[in-house]
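Note that one protein chain is taken out, while the other chains of the complex remain in position.
Chain naming follows the written order as A and B, and within any one chain the residues start at number 1.
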Amino acid sequence: MSVAVENISSKFEVLDQALESQMTLSMGPQHPSTHGVLRLELQLDGEMVIKTVPDIGYLHTGMEKLFEYKKYQQGIVITDRMDYLNPLGNNLAYVMAAEKLLDLEIPERAQIIRVLMCELQRIASHMVWLGTHALDIGAMSPFFYCFRQREKILNLIEAASGGRMTPSYFRIGGLMMDLPAGFERRVRQFLEDFPAALDQLDTLVTSNTIWQSRTKGIGVITAEEAIDWGLTGPCLRGSGVDLDLRRDNPYSGYETYDFEIPVESDGDVWARFKVRMRELSESYKIVRQALDRLKPGPTKADAPKIVLPDRDDMRKHMDSLIHHFLIVAEGFNVPEGEVYHAIEASKGELGVYMKSNGGPKPDRVHFRGPSFVNLSALPVMSEGEMVADVVAIIGSLDIVLGEIDR
Amino acid sequence: MADTKVLHEFVERLKAKNADWVTDFKDTRGEVTLIVPRTSIVDVCWFLKAECDFNMLADLCGADRGPEEDPRFEVNYHLFSTKHFNRLRLKVLLSDDEPNVPTVVGVWKTANWHERETYDLFGVIFDDHPDLRRILLPSDFDGHALRKDYPLRGYEPYSLT
Partner (left out) sequence: MGLENTLFESLPDVITVRLDAVVNWARKSSLWPATFGLACCAIEMMNSVSARNDLSRFGAETFRASPRQADVMIVSGRVSRKMAPALRRIYDQMPEPKWVISMGACATSGGVFDNYAIVQGVDKIVPVDVYIPGCPPRPEMLIHAIMMLQEKVMNESVKDRRDTIENESRRSIVPGTLPVTIGTESETAAKTAPTRPYTVASRHEKRRSS
């Protein structure tokens, strides 16, 4: 029995012929509130939105094609530029997919450091979300407070990896190199000041009546619709669905940490906001636990043909030198097969589909970006809202165009 | 690695319902892949959504095996269940001269944009899709960019003079 496609109206996302009382507005690619180069075609009746048609592709970079021409370890650099607010998350997804293909076992210290850096990155990404979301709705001060905290985290990431926003810190088989001396002290210093900063933001934003009246009841999406549209991450948890890949499909040792998953049931902008604010405190907890667990140990897997040897080793032993040369010059052959690995990035489920044909370069790499899927639900969420509310909804979806357009 | 016994049960139920829904079945690295003929993909998806609780389509992507291979294109459907947290992959193989596959937009609404992206980058045509047009590349782009025979650096753009 084949079911016809009945409940989808034809030409869903093309604007109908406008009546005389309606106006078509193009919220163009250059706009201060669209969080990047996103173009929205809005069909308006006065101030109310009747239909929204997102037009993406203004940042299409052809990254998926580039992966096929670069060796596996060269591709890590490109993943940084995809979701540029959460580059360590992209690195982690790509590296874990390759490790799944290679069947590598990662040492414990590397896993703990991966969790630590990813949660710090999640805090940094949520800081940008809050700063820009508040800026769009009209509050300018939280922008500066949030970016102040983000500067501290960027300094920490730069100390570990050398790059503020494009760290490429993870490698296939572990980390690029171990944490520098004094890193734990600096992270503890940051953790001491962070709860006070969160309280400050709470006072500025959460308890503000203007903020509440601008975000409550806006952009509602129910739980069944959210699952049908493929929403994940805080957008899904704001609609009442208790799903978090860190707990439900755990990876990199997340099942051993003690943290809660915040869930709200209203499904509006306010609920998503509250979910992300509570996620900030949960990430703080995870960073503290990871820091307490750090023990000295190896940070790279024991696979000399895949993982670069230590520099000292390379200078003294001939076989390490040969391995280093071969890995850098020719790459390593990855066994044939395909794998799909998903992690919980700061925006939702970031999935990597990697297909290998036995050579040093992948055959196909596809990134399932959470922002891509979250944005596809924007027409549903913004029907019947005012134009100013569309800006609030886009902010609450937390989209990054680099991930949408790849 | 994940426990795949539950997924094997689903495959048995699928085969019991209709034997030619599943042409091949692979279980490697903790992931189960089913190869489904393209005419029955919508029925398989409805069955899996209704009976086996796969209520979310995590990803729909295409792959090009190369112009000399037959079948040339693959379309992979990654299903996810928010109740039991299982993952399953369905694969449809398509040849170069008939890259058509029925759309699953009626099953999961999220397939809309994923299918548009696969059409845009590979040229796979989804029958009965409500709005199949380019999404990432410019609308006057010539060719499908992620095919293996499309060069990495592209062609010179058309010049007006």
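Simple rule for what comes next: contacts are C-beta pairs under 8 Å (C-beta built on N, C-alpha and C of every residue); 3 or more make two chains touch, one makes a residue touch a chain.
This one's a predicted model, so the numbers in the text were calculated from it and none came from an experiment.
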*Residue of A:H31, A:K216 or A:K285 touching the missing chain in the full complex*: A:H31
*Touch with the omitted chain, as defined above, among A:V128, A:V241 or A:L375*: A:V128
_Option touching the unshown chain, where A:M165, A:I210 or A:I322 are the choices_ = A:M165
*Sites on chain A contacted by the missing partner chain, in the whole complex*: 28-32, 36-37, 57-63, 65-66, 69, 77-78, 81, 84-85, 128, 143-144, 147-148, 150-151, 154, 164-166, 401-402, 405
_Touch residues of chain B, complete complex, unshown partner_ = 137-138, 142-143, 145, 150-158, 160-161
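Note that in this section only the chains that are shown with their structure count from here on.
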_Length of the line joining the C-alpha centres of chain A and chain B, rounded to whole Å_ = 24
*asked:* Per the contact definition, I'd like the list of chain B residues that touch chain A in the complex.
replied: 2, 28-29, 31, 33, 42-43, 46, 55-59, 61, 63-64, 76, 78, 82, 85, 87, 89, 103, 105-106, 108-110, 112-114, 117, 121, 128, 130-131, 134-138, 145-146, 150, 152
*asked:* Touching residues of chain A toward chain B in the complex: what are they?
replied: 1-14, 56-57, 60, 62, 64-66, 69, 100-101, 103, 227-230, 241, 243, 248-249, 337-340, 342, 349, 351, 353, 355, 363-364, 366, 368, 372-373, 376, 405-406
